[in-house]
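To keep things clear, I will list the structure first and then write my remarks on it.
We show some of the complex, not the whole, and keep each chain where it was.
By written order: A and B. Residues from 1 in each chain.
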């Protein structure tokens, strides 16, 4: 049975699995990334972004974001993020741990998005050594509530960051969904807009495990390989982390997967907003739908076996679509919501 | 072409791959370990060890050992290990990082093995607050030079540790090879002998990625799940880390794999010791052979395309056999060595 709890409930997409199996058929391969598969994927990502970026593979998003941020600041620096940012709400202090104590400074913002003004306000709030000095701004693209920063929004934020000598990090756990939603070249919302480091999510896009950390400013990647090794993020049989990316990159499967998930969210949003008593909490721009159900309805849905996360208060529902979410699942879910709402 | 550089040059064994594929066929599954596969594997490991241990899965050995050690000591404590221990020589400061600064206190020991006397001597060397207080003894089983601690040796070390209020950790990156070599029940060299925590290596035994951290003393595992999450070691699609273990555990494939690797090392040792000019550096008790070749021979072998690690000085060779090492590869390698030595 499919669910809307998270896009990480889905499995491995066929193309990624095929690539993994192919990588296993090549017999012995050098470890720790010195294999032909890993080199190939790094080059492919450079091609994709149309720039000579530095690419690393890590096991998950906690590590990708925490280590990327740690490489951009020291323990007495701080990171500006949205108050709904995953690194603030769901990493159990991972960024603070890997950086040795950097503080996350949170800002509010409509639709889960930071604004230049909010960032500026945090940067200028304090200028004394009793408070950690801001060094990084981090954006989540697509955001934690399913919205997407436009090219202009990313540019405006990066501009203020540069002016204030901060680095720009992008948490792209659902980067593919944002690119698909905006229908722009991936470079347009990353390095061409001023992003220094991107954590490019693979897991939610159809991989078994693994994210890519992409440094557009290669100087920032100095000794990052040592950092990964020390932090327990260097896979010995690296090809099984890297090769599946080939499955995603060949024939733009990563975009196809993202577009499908986005489309399913669109369908779900359409169906839900037709139901009396249901309201949509945020404009669904990527693969998430946040819907306010009558509390009893949410409860009944769970009792019927549907899994999904609560978002701020009874009845608030986070509904995620995955690369494999079937239209039938969406329709069945929507029909069930209608039934419970009407009941 | 197969190599003897490391047992992590080998790929995924068929049974583990089948289990991974099977886990992918079940559709959506809860994330972060709340899936049926992970629970099942934990239970299977409890059965295997015949005790109600607490089991966690992490991505690699650096993380397994570093986090297990961090859970046993504070930053101002120290860990006693052999001076050839992997955590000392090949983790880029991982244990120091994850513990926030715990010092590794190294001891020499014949054949890569710690002795009760060496441990006692380190524990009693200092008793002032200017030096980190020893809190853990860690053994590598099988050792970094291919030897194996006997049941009695593990027991003796654990006994001195307990008397001195230290915990006992076992780095079991090649635990399977040790069990196969000793032909004992896995509990005999772990909890029944006094080991508190085992890092049970899966990668070198045929998995794509992943190790198990097994706490025999469940009290030591308190909040360890939080530690893993914060440290970037909690897989979202956990089943792809856990399910492959089923492939190893069913029908004792893990032991079969280990026995095969050990047998290949035996064969390699036999062949090499027949060659004039070659000497065996350590008794080959598991899946490693350490051989001293004439320096020119080692060089020539590499020129012929063979990959293997140097061990202490020119001509010292570390030769690892894997679950898939073929007898033909061993014979061809030995023939090549003979040729280069005679030449």
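By our rule, a contact is a pair of C-beta atoms (placed from the backbone, for glycine too) under 8 Å apart; a residue touches a chain by one contact, two chains touch by 3 or more.
None of these values were measured; they are calculated from a predicted model.
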Given 2 placed copies of the single sequence, how many copies form the entire complex? 4
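Keep in mind that, in the parts below, only the chains that are shown with their structure count from here on.
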Centre distance in Å when chain A and chain B are each reduced to the mean of their C-alpha atoms: 34
Within the complex, chain B is touched by chain A residues 1-3, 5-6, 8-12, 17, 20-21, 23-31, 58-63, 66-67, 91-94, 97-98, 203-204, 208-209, 226, 229-237, 240-241, 307, 322
